[in-house]
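For this view, one protein chain was removed and the others were kept in their places.
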Amino acid sequence: MSDKFTKSMARNIFIGGSLFFFLLFLGLTFDTMSSLPKRDHRENITPQVASGKMLWEENNCIGCHTLLGEGAYFAPELGNVYKRFGENKEVIKAFIKSRPVTGIPGRRSMPQFNLTDQQLDDLAEFLKWTSEIDTNNWPPNIQG
Amino acid sequence: MENSSPSEIKLKTYRWVRPCTIVWLVLIALTLSTLAVGKFELIDVMGGRPLVAFLLITTFIKGVMISDYFMGLKFVRRRWRIIPLIYLIIVCSLIWIAYNQN
Amino acid sequence: MERGLRLPFFNFEYKLILFNRQMFKRFLTQKQSKDDYPPGDLVIWIFIYAELLVFGVLFLAYAFSRSNNLELFNESQKLVNQELGALNTLILITSSFFVVRAVSAIREGKVEQCGHWLLATMVMGSGFIVVKIFEFSEKFAAGISLSTNTFFTYYLSMTAFHFMHVVVGLIILGAIWWKNRRGGYNQEEYTGVETGASYWHMVDLVWIILFPLIYVIR
Partner (left out) sequence: MKYKSQAVAKLYFIAALVLFAAQVIFGLIMAYQYVVGDFLFPEIPFNVARMVHTNTLIVWLLFGFMGAAYYLVPEESERELYSPLLAKVLFWVFLVAAGLTVAGYLLVPYAQLAELTMNELWPTMGREFLEQPTITKLGIVVVALGFLFNIGMTILTGRKTVVNVVMLTGLLGLAVFFLFSLYNPANLVLDKYWWWWTVHLWVEGTWELILGSILAFVLIKTTGVDREVIEKWLYVIIAMALITGILGTGHHYYWIGTPEYWQLVGSVFSAMEPIPFFMMTVFAFNMVNQRRKDHPNKAAVLWALGCAVMAFLGAGVWGFLHTLAPVNYYTHGTQITAAHGHMAFYGAYAMIVLAMISYSMPFMTHGKPANSNKAQIIEMWGFWLMTVSIVFITLFLTGAGILQVWLQRMGTNPESFMAAQDSISIFYWLRFATGWVFLAGLLVYFYSFFAGGEPKEENA
């Protein structure tokens, strides 16, 4: 191999390059963190929304659904479900409440989570909050 | 391959210093011309296409001069010289295409 | 079991496409032996090509998104200070010239002179940084940020990205100047100086394209 290509210079490029780009990444992260409050209406995060998020996590909804496009691809996108269901929390709550225990024969079935009315309301509130995040107008249409 | 023999260096250094001063002055002149185009809004006055072509050509020439003389690729095997050349051609021509798109 | 001329990266293609051309050509063109490799360490050249690719993609992204929303770009471009851009170009070109003189000095073994030229390069480089900081502070004072509009997203991200490269270039030149001062380089061994010089020329070459594209073309 030619001697024009030394290992120490390669190491310097590795260390210098990754540090340089990690600093750039930290800089962009700092800028994002400071400009996020203007974009994600965090002032609307009520205790209800927080407990709704906890419910979303503790029932592993991400195991079948996607939220803002990230998650499992088995069931519909729920980032904009509040808008898709006509901006009506009751429809969402009724849908979750009415899932049959034994599932729908031959179809992809959502388990019955036996949530109380208060929990259903929290979860719907969380999905409403999620639908109002400024996602650079993603998804392309209401179907999500 | 070890660096060339001392006499060889003498020749190369001598040839290096003189041309790179000229290159430096030419580069400065071209930059000032680019500024002139910008400063006097010649583009808005005389229409964009010819002047942007002039700008891109001067940028291309400046780029080639830097890569040949300053980077010293003129004195190296041809394959190393081709890479920045092709790069400059692609970038400048695509900018020209983008400029004419509307 | 050496097989023909060993070029680490291009060896693969050359073997497939060309019958061993170098050996044949060497016998023919013996008049003046060109170096086999560009000045400086080959790794820096791999890094240079990567950076040129990144900046090239950024230039084309700028050019094509400019043609999509022309009115916005032309309007916002008025806020950009062309004189400062041109001044920066002159600064960088001069610093590139100085670093070429530094390399030619060390080639002749003039360690002292090489140190002076390196210092001159770094002074010009810091001049570029000062002008750039002034320009950035002017923009941020006017309330312009990365998310103001598409033009300023490109303008700020590209100039900041290039700015960081100038900072790294100064650090590299500083390291070389320091090693040179302690007698690290002489007429036989000066690859380090060439490596730093090649990186610095890349930074200058990128600005040469960036200046007319963003500051002037309308």
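Order of writing sets the labels: A, B and C. Residues in every chain begin at 1.
Quick note on the criterion: a residue touches a chain if its C-beta (ideal position, glycine included) is under 8 Å from a C-beta of that chain, and two chains touch if they have at least 3 such contacts.
Predicted model only: the values in this text are computed from it and were never measured.
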Thinking of the complex as a whole, which visible chains are touched by the chain that is not shown?
A, C
Would you indicate which residue among A:53, A:93 or A:128 is in contact with the undisplayed chain?
A:53
With the missing chain put back, which residues of chain C would touch it? List them for me.
1, 3, 8-9, 11-12, 43, 46-47, 50, 53-54, 57-58, 61, 146-147, 153-154, 157
Could you please point out the chain A residues that touch the chain left off the display?
1, 5-7, 10-11, 13-14, 17-18, 21-22, 24-25, 28-29, 31-32, 35-36, 39-40, 42, 45, 49-50, 53-54, 56-64, 66-77, 101-109, 111, 113, 129-130, 133-136, 138-141, 143-144
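The rule is simple: only the chains that are shown with their structure count from here on.
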Count the C-beta contact pairs for B-C and for A-C, then tell me which is higher.
B-C
Nearest whole angstrom, what separates the Cα centre of chain A from the Cα centre of chain B?
49
Interchain centroid distance [CA atoms averaged], chain B/chain C, Å
13
For chain A, give me the residues that contact two or more of the other chains.
none
Residues of chain C whose C-beta touches two or more other chains
36-37
Per the touch rule above, chain C residues touching chain B in the complex are 10, 33-39, 45, 49, 52, 56, 59-60, 63-64, 66-67, 70, 82-83, 86, 89-90, 93-94, 96-97, 99-101, 103-104, 107-108, 187-188, 194, 198, 201-202, 204-205, 208-209, 211-213, 215-218
Mind pulling up the chain B residues that touch chain C in the complex?
1, 3-4, 6, 8-10, 12-13, 16-17, 20-21, 23-24, 27-28, 31-32, 34-35, 37-39, 43-44, 48, 52, 55-56, 58-59, 62-63, 66-67, 69-73, 75-80, 83-84, 87-88, 90-92, 94-95, 98-99, 101-102
Could you list, by residue number, the parts of chain A that touch chain C in their complex?
1-2, 4-6, 9-10, 13, 16-17, 20, 23-24, 31, 35
